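One chain of protein is taken out of this complex; the other chains stay put.
Each chain gets a letter, A, B and C, in the order it is written, and its residues are counted from 1.
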Amino acid sequence: MAQKVSVDISRRRGGSSLDGAQSCPGCKELLSPGDLSGNSMVCPHCGHHFRMTARQRIELLADPGSWSEIAGNLRSADPLEFFDLRPYPDRLEEAEYETGLSEAMLTGRARMNKMDVILAVMDFGFMGGSMGSVVGERFWRAAEEAMDTRFPLVVVCASGGARMQEGILSLLQMAKTTCAVELMAEVPIPFVTVLTHPTTGGVMASFATLADVIVAEPGALMCFSGPRVIEQTIKEKLPEDFGLAESNMDHGQVDLIVPRTELKDRLVQILGLLEGGVACALQPLWEEETRPAGRGGAFAQAFDRIKALANAPWRSSQR
Amino acid sequence: MAQKVSVDISRRRGGSSLDGAQSCPGCKELLSPGDLSGNSMVCPHCGHHFRMTARQRIELLADPGSWSEIAGNLRSADPLEFFDLRPYPDRLEEAEYETGLSEAMLTGRARMNKMDVILAVMDFGFMGGSMGSVVGERFWRAAEEAMDTRFPLVVVCASGGARMQEGILSLLQMAKTTCAVELMAEVPIPFVTVLTHPTTGGVMASFATLADVIVAEPGALMCFSGPRVIEQTIKEKLPEDFGLAESNMDHGQVDLIVPRTELKDRLVQILGLLEGGVACALQPLWEEETRPAGRGGAFAQAFDRIKALANAPWRSSQR
Amino acid sequence: MTELKRLPTLPGVHLKDEITKISQRLKELGRGRHLDKAVWDKVELARHPKRPYTLDYIENMFAGFIELHGDRCYGDDSAIVGGLAAYQGRTLMVIGHQKGRDLASRTERNFGMPRPEGYRKAQRLMELADKFGIPVLTLIDTPGAFPGIAAEERGQGGAIANSLLCMARLNVPTVAVIIGEGGSGGALALALTDRVLMLENSVYSVITPEACAAILWKDSGEAHLAAQTLGMTSADLARLEIIDEVLPEPRGGAHRDHAAAARILKDALEEALRELETMNPRLRKKERFEKFRRMGVWKENGLTLF
Partner (left out) sequence: MTELKRLPTLPGVHLKDEITKISQRLKELGRGRHLDKAVWDKVELARHPKRPYTLDYIENMFAGFIELHGDRCYGDDSAIVGGLAAYQGRTLMVIGHQKGRDLASRTERNFGMPRPEGYRKAQRLMELADKFGIPVLTLIDTPGAFPGIAAEERGQGGAIANSLLCMARLNVPTVAVIIGEGGSGGALALALTDRVLMLENSVYSVITPEACAAILWKDSGEAHLAAQTLGMTSADLARLEIIDEVLPEPRGGAHRDHAAAARILKDALEEALRELETMNPRLRKKERFEKFRRMGVWKENGLTLF
């Protein structure tokens, strides 16, 4: 599905000219790469949000020098020995070359305004941000790291859908990442997602929409089925605002829309507020019999981890 | 609100002539009282469901001789010393005289096809089935009896809304009955409601819609705000099928519509199926640490009761 | 006569005959009854267009607030607002009805009358609070849930009921404050809490006085009489133990000084939370159930019980 949306995107998002300058799809002004990169890839004239790479996103959100990667040594395999017009390994190699990334999601520890977090960022440039086995496993490792450290998890989403070249294994990453979310919920670990342009397909139908707080970037497209699939099915032209962040807000699907320039501060505030509750809850509520088991049930490992960590020494230094 | 809906109802439901015969609002046939009472108050020609009194309802649902009333000695007080055109106690007296009932809801133990149940039935004839303190307290006692005996609870609803003559106390019965439902959920006690014509107002916004399974009678009106209030607010005529059982079914608000002639058997099946799960769950799942706490949290009393009753001798004879 | 009617109700056997006699006389007096002007004044104060609304209190009470939107199902109802508030170095989940002040914002807020989406958003936020051990504060100010076709189709009754059920189930401390109009089920849906406080000039009732008058006296002009008869002022409700505490308002009413009103509310909240948070959570929840279980007055074996 990745490519499908990708086509749509380029159509919707305005084109780029040879010297790297591009016309802004919001206000038609011609922007040089410098105009954008100096302003978090936001159009200085109209506020249109351009796509960011994973590296740019980390630079935007993580305090300088605080990023340290987790599970960076994972690489996609080719279990189906998949080929279409080209073999999957070739496509991977090309994506690595073009983006300088090892996969469509990077995961790591970081600090945001001095707050420790686990941070995962997706990159649409890496095979359309499609979710294959590595994205799923990195998400799991990030969740695990969050549970081990009791740091909150922030995931910046961007995805065109499934990694078709991994077939059914790609689909099952939805189930896998959902299991990780459920484990975090039982601790509980604050979990916030940022839906950026575009977030679609399996990512949208798994962890992206399962966060405690769902933040969206202005103008970003977010939907399960891609616009073209829908147009083909219903044989109608989609409305201009179909699936955009603002439309999703009206329909109750996201918690808030935050302009990129405010994103970091706002995320830190949200996490701080969610953690404030956890911190207070730890004292009176966390005896076994009275825990606020809002979600019911208990997964043994998550439980034991809580008990072990409730009075861990790092906690006091943290708050 | 009781009277308001009542007016609507009579308008919608066809009139009665002097000798007790009435024309069926479904097919316009003239029906004698005998035609109806011999057929569970269902028109033999078109299947239109006429309103039933609480007594008729008990006769319909309880095995002969199995009904024994609970909390029958409760009577409405007049805490606000309320009067409008007439004092509240006069209205109560009149309602008692006209219906032969002590209040708008009767509660008791009964057997349905030999299955022990706690049964509550409302009567629209008693001040429009309005929910005052006695209805609330009787509901609570019925729920308590269900928890003590571990019999399921069946409530047949019919209500025009709040008992205005009890002012705010009437409103608070919504909160009170909801607390009772939550306690039952933590046991858990199977809880099924039957929404009959009409179920509106506070009853609709509390226990009626909180059941594990919601059964509706064909053609019954069910809504929170009464049709007249809505018409006055939106200044439009309501569609013919507004708030009817069938419309609520289409909108996902009820589980199933059951014709009155099948009601008893169907209720017993539903309860049996819900209990089947409970019975099986008792063995492997009910150790403290592994209980299926789908709803989370635990109310001490409900809990202790469970533990005491899990192996009570009557259980084996029951199944 | 009115005096007699407004006496606090005492426990014990009512002498039915006597009441009937009195009521009879009152009936004869008909429209000539003495109206206590103070009651209707309170109704008007409760609805005063300059009275502080939920967002006014939030702005004045908290160092920070992040509003969260949507029921994640159908829509975002702006007649109910909710979000995370920074409160004394910790977190509160604040949820309240929101009215608008000018014509545009009144329409946008649907005059503070929520649709099912509003109650579902409230429930979602309360469950989020419960998950993270965050206490819940609700601010009540609505003429009632919106009576509309689409609202009914999307399950207005069930949405209110499930909001109530959620509040019964919460493990965190919960406080409700009736800050303006507490109108019927649409208000109660957010008020099943450990503590229910009420600003002095607020009202809380099972039905609006206008609607009540239209039904009982077939004349909505009798709203003043209905208000008095329903007993919807903070004093009435304190007497019936429906609310736990009446909060005095700044001189002349909360609309005269939003900041002062917010301070009063904040102090009361602090006291309530201090008490609730030191309680054993299980006991706290148990007491919540017992409190609402006691609501109601009835006669049992000839005795009137409260």
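Everything that follows uses one rule, which is that a contact is a pair of C-beta atoms (placed from the backbone, for glycine too) under 8 Å apart; a residue touches a chain by one contact, two chains touch by 3 or more.
Note that this is a predicted model, so its numbers are computed, not measured.
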Which residue of A:Glu29, A:Glu96, A:Asp116 or A:Glu182 touches the chain not shown here: A:Glu182
Sole contact to the chain not displayed, among B:Arg55, B:Arg86, B:Arg141 or B:His251: B:His251
Interface with the unshown chain - residue positions in subunit A: 1, 3-4, 73-87, 89-90, 132-134, 136-137, 140, 162, 164, 166-176, 178-183, 201-202, 204-210, 222-226, 229-230, 233-234, 236, 238-239, 242-243, 247, 251-253, 295-301
Residues in subunit C touching the chain absent from view: 72-74, 116, 120, 154-155, 158
Residues of subunit B (touch criterion as defined above) contacting the omitted chain: 185, 188, 190, 209, 212-213, 249-256, 266, 269-270, 272-274, 276-282, 284-285, 289-290, 292-295
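Criterion: only the chains that are shown with their structure count from here on.
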Distance-maximising chain from subunit C - centres being C-alpha averages: A
Subunit A-subunit B separation of Cα centroids, rounded to whole Å: 48
Centre-to-centre distance between subunit C and subunit B (centres being mean Cα positions), rounded to whole Å: 26
Distance from the mean Cα position of subunit C to that of subunit A, given in whole angstrom: 40
Touching two or more other chains - residues of subunit C: 130, 171, 282
Shared-contact residues (touching 2 or more other chains) in subunit A: 289, 292-295
